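What follows is a structure written as structure tokens; I'll ask about it next.
Note that one protein chain of the assembly has been removed; the remaining protein chains are unaltered in position.
The block that comes next holds chain A.
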Amino acid sequence: MAVIEISGLAKRYGERVVLDGVSLSVESGEIFGILGPNGAGKTTTVECVAGLRVPDAGRVSVLGLDPRTQRDAVRRALGVQLQESQLPDKLKVWEALDLYASFYERPADPAALLRDLGLDGHRRTAYAKLSGGLKQRLSIALALIGDPKVAILDELTTGLDPHARRETWRLVSAVRDRGVTVLLVTHFMDEAERLCDRVAVIDRGRVVALDTPGGLVESVPTAANLEDAFVALTTEGNVS
């Protein structure tokens, strides 16, 4: 069953075309990756799914709901981790979870989430004092506090050291094991290869390929790994 369906999504900001007919569907229980160079339209795509942006054309459905006309229902069912979103410096970990839990009618158990995400020992730590990895863990915890069916994780591991990245990958797999469908935005090849069941490669506002990571590598005869396939499939090579 498709949990997220996107068809013919188009969006422009003034003259700049950001999305030019993006279509894809995310199945229940998978980790679906959106991969692409910087500025390819990855974030805009998930912003349309989350109801933060209104597309110029096309259709989005989340669990059969329209994020524009059924905003509240979508917001209750969707957990979101946003790029570069920061909490107040002096907010403590447990306070953040406790506050976000109050937004939902049937939230997840904050204590269990803190335990699962290894934040137990940092309950009373202020946000500004958390390391980058711990901030990301808290961000994942907040995305899951509403007990969502679908989680959107945008550029989750950007700026993390290798240990923290691997730890975060383990956590994302654990999220899927809870039965949550994950839509993961990334520009890291190894992350997509390791985590995703299927990957859509977006380039200049279009889906240029959609397959399993292995399938993508096989589709490009010269590719030895996902990065090779990615470079062959996309036009601009400005991958960081």
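Here is the rule we go by: a contact is a pair of C-beta atoms (placed from the backbone, for glycine too) under 8 Å apart; a residue touches a chain by one contact, two chains touch by 3 or more; residues count from 1.
Rule of thumb we're sticking to: contacts and distances are computed from a predicted model.
Colleague: Among "Response regulator", "peptidoglycan glycosyltransferase", "Transport permease protein" or "Chemotaxis protein CheY", find the name that the UniProt record gives to the complex chain excluded from display.
Modeller: "Transport permease protein"
Colleague: Of the listed residues A:G64, A:P88 or A:G132, which contacts the missing chain in the full complex?
Modeller: Selected residue, touching the omitted chain: A:P88.
Colleague: Out of A:R75, A:H122, A:R165 or A:R198, which touches the unshown chain?
Modeller: A:R75
Colleague: Over the whole complex, note the residues of chain A touching the chain we left out.
Modeller: 50-52, 72, 75-76, 78, 80, 82, 84-88, 90-91, 95, 98-100, 102-104, 142, 146
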